[in-house]
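Of the protein chains in this complex, all but one are displayed in their positions.
Chain IDs A, B and C follow the sequence of writing; residue 1 opens each chain.
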Amino acid sequence: MRVVLQDEAFDVAAEVDAVAREAGVEAGAVAMFLGLVRGGDGLRALTLEHYPRMTLARLSAIAEEVSARYDLLGCTIIHRVGTLGVGAPIVLVLAAARHRGASLEAVETMIDWLKTRSPFWKREDYDDGRQVWVEARAADDAAAARWDL
Amino acid sequence: MRVVLQDEAFDVAAEVDAVAREAGVEAGAVAMFLGLVRGGDGLRALTLEHYPRMTLARLSAIAEEVSARYDLLGCTIIHRVGTLGVGAPIVLVLAAARHRGASLEAVETMIDWLKTRSPFWKREDYDDGRQVWVEARAADDAAAARWDL
Amino acid sequence: MKDVSITVLYFASLRDRLGLDRERYALTSPDATVATVLDALAERHDALREAIGAGAVIRAAVNQQFATPATPVAAGDEVAFFPPVTGG
Partner (left out) sequence: MKDVSITVLYFASLRDRLGLDRERYALTSPDATVATVLDALAERHDALREAIGAGAVIRAAVNQQFATPATPVAAGDEVAFFPPVTGG
């Protein structure tokens, strides 16, 4: 299991190799999700704020819970924070398993939980100087209902 | 769209970069599935046979149909043939989309169709000399019922 | 005299609205919860009161664990308030 919070970009190939190595010869499937800063409408950058004392513990809890639920052989979560330009990678999630179903479902679950159960907030910075906090989507929100205030 | 059939291994990082570049600034999500030769029980290698005059056309049809269905911005299918050792990559599928749901569902659909609607057959070669053709799984089989003989 | 204060943190749009990222707050009851603390802080900060009045969804964590309105708050705790998360 590998959980990383960092400002810098990550090396996708190195991470895929690492999770496959962690998984060993029993692994038949590696699934990945890579989130990028989506451009358009004059977006200049995305700023990711987080809750430093809490974030890494949450990421670890997600990786552990998902690894157990899907019997993963390898699992990686890397989330960036700070200001990222259009097209920049934000988050990388990898799951290695014996079979494809588990790896794909594990990745989907991890990225859902990263969006709903991890203390990150995105702010959009526009060319014209506007700064707009991204609102949680209703769909994401519903999934997080268990800790609604 | 990029569809490749080859003996050689592929470069995961280069393919992720290429699909993200193809997708452009609108892309917010890249999902991937990487299939590996799963070891154990004395397996020495996996041999992938295919129907040369048919295979590439089928892969292209899958990539096109899935790209349209999920409104993908970028799509890659790379499938290897020949004899591959334990741990070797067999297949790589990538989908770039605006949002995560489309990219993940597209990857799942492509790998399902590769397993049920593409003319590949796997043979397991064991340390003791046995050669065993892999049987289609019932679940895969049901998905392919439309062209049952 | 016993120290009954807690540390309060604000994040993201909520911090921007308040112009404040952390403060101390002295509990007034041994039965404090996330909800009672938020109510008391809303009396202290016009911007917080206005945000709640305008229907802003506010979430919380107590000691770095996601919390509900009923989660108890005790002296020495770290209580964070923030909008719904948007990571990933």
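Some notes on this structure:
The working rule: a contact is a pair of C-beta atoms (placed from the backbone, for glycine too) under 8 Å apart; a residue touches a chain by one contact, two chains touch by 3 or more.
Note that the structure is a prediction, hence the values are computed from the model and not measured.
With respect to the full assembly, the chain omitted from this view is in touch with B. For the chain missing from the display, the contacting residue among B:T76, B:S103 or B:T116 is B:T116, taking the whole complex into account. With the whole complex as reference, residues 35, 48-51, 53-54, 57, 79, 90-91, 111-112, 114-123, 133-136, 140-141, 144, 147-149 of chain B touch the missing chain.
In this text, only the chains that are shown with their structure count from here on.
Steps from chain A to chain C, taking the shortest chain of touch contacts, total 1.
Here the spacing of chain A and chain C, counted between their Cα centres, is 26 Å. If you average the Cα atoms of chain A and of chain B, the two centres end up 24 Å apart. Inter-chain centre distance (chain B to chain C, centres taken as mean C-alpha positions): 49 Å. Among the residues of chain B, those in touch with two or more other chains are 100.
In chain C, the positions touching at least two other chains are 88.
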